[in-house]
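Note that this complex is displayed minus one protein chain, with the remaining chains in position.
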């Protein structure tokens, strides 16, 4: 991780973030957020209408850790696999704390039987900050799914 | 936008370009082309055979603006949504005006009902130039679709 917020460091953070999820290292994933943070999953329609209703919501890293812990205990069954393809970030301007960025994504789901399908597409609306002296973290990530049909029981983060 | 043509600036231009289309900011999209430009959508088979026939053709930014304007007036119905995943550009060498580059892409279409499918895949064959004093723009983009089945009534640019 770099101590500057630019396309290269945003790109590296996104790459590491997707890898944590796909490799089932969710405890490492939560470390990419600031202690006080926002993480929401919503749909494009809700987002366009300014509706706050979210499929998933957390306002702290502790809440994300809780969520991961419950995934660890609940999911005794063998899980399907996910593959994130994360596009290129566009930096959108400075905030009081850091920078806004927007990044498209596509997630593929691979079932135990091998069947492969597009699970979700959308964009990450992020606020990136330098946390402490030199760690780039997500102060906010709003995951805007293109489809309103994305499985609301989704077990893993997007 | 940067005033040099390298992988980083090509990548940033591609990211911004895809965002304009997916966020329905088509007026901003046309600004990424030089005033005199080429924009064509063709198929891999046609391209391999050197055929000039194109599904979409424009030879100036004004013509692209016209196309966008007609989309704005014609499409009173609620549109489906598209998501571009743009890969990494490969710089292919200098031209008299700038640089050739080639970039793979995948476009997903999300229907109003939520159904998600691969709409198109292919590659962008671009000529990138520094326009004026310091703006990176597309002097030419030939969109080569892998499939000959790509919907020729396609409403939005690829």
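Which chain is which? They are A and B, in the order written, and residues in each are numbered from 1.
The working rule: contacts are C-beta pairs under 8 Å (C-beta built on N, C-alpha and C of every residue); 3 or more make two chains touch, one makes a residue touch a chain.
In this text the structure is predicted, and so the values were computed from the model without any measurement.
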{"item": "Selected residue (touches chain absent from view) among A:5, A:18 or A:91", "value": "A:18"}
{"item": "Contact footprint on chain B, counting only the chain that is left out", "value": "7-8, 44, 85, 87-90, 102, 104, 106, 118, 120-123, 146-150"}
{"item": "Residue ranges of chain A at the interface with the undisplayed chain", "value": "8, 11-12, 14-16, 18-19, 22, 81, 83-86, 106, 108, 110, 113-118"}
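Assume only the chains that are shown with their structure count from here on.
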{"item": "Size of the rotation, in steps of 5 degrees, that lays the CA trace of chain A over chain B", "value": "120"}
{"item": "Inter-centroid spacing, chain B versus chain A (mean Cα positions, whole Å)", "value": "27"}
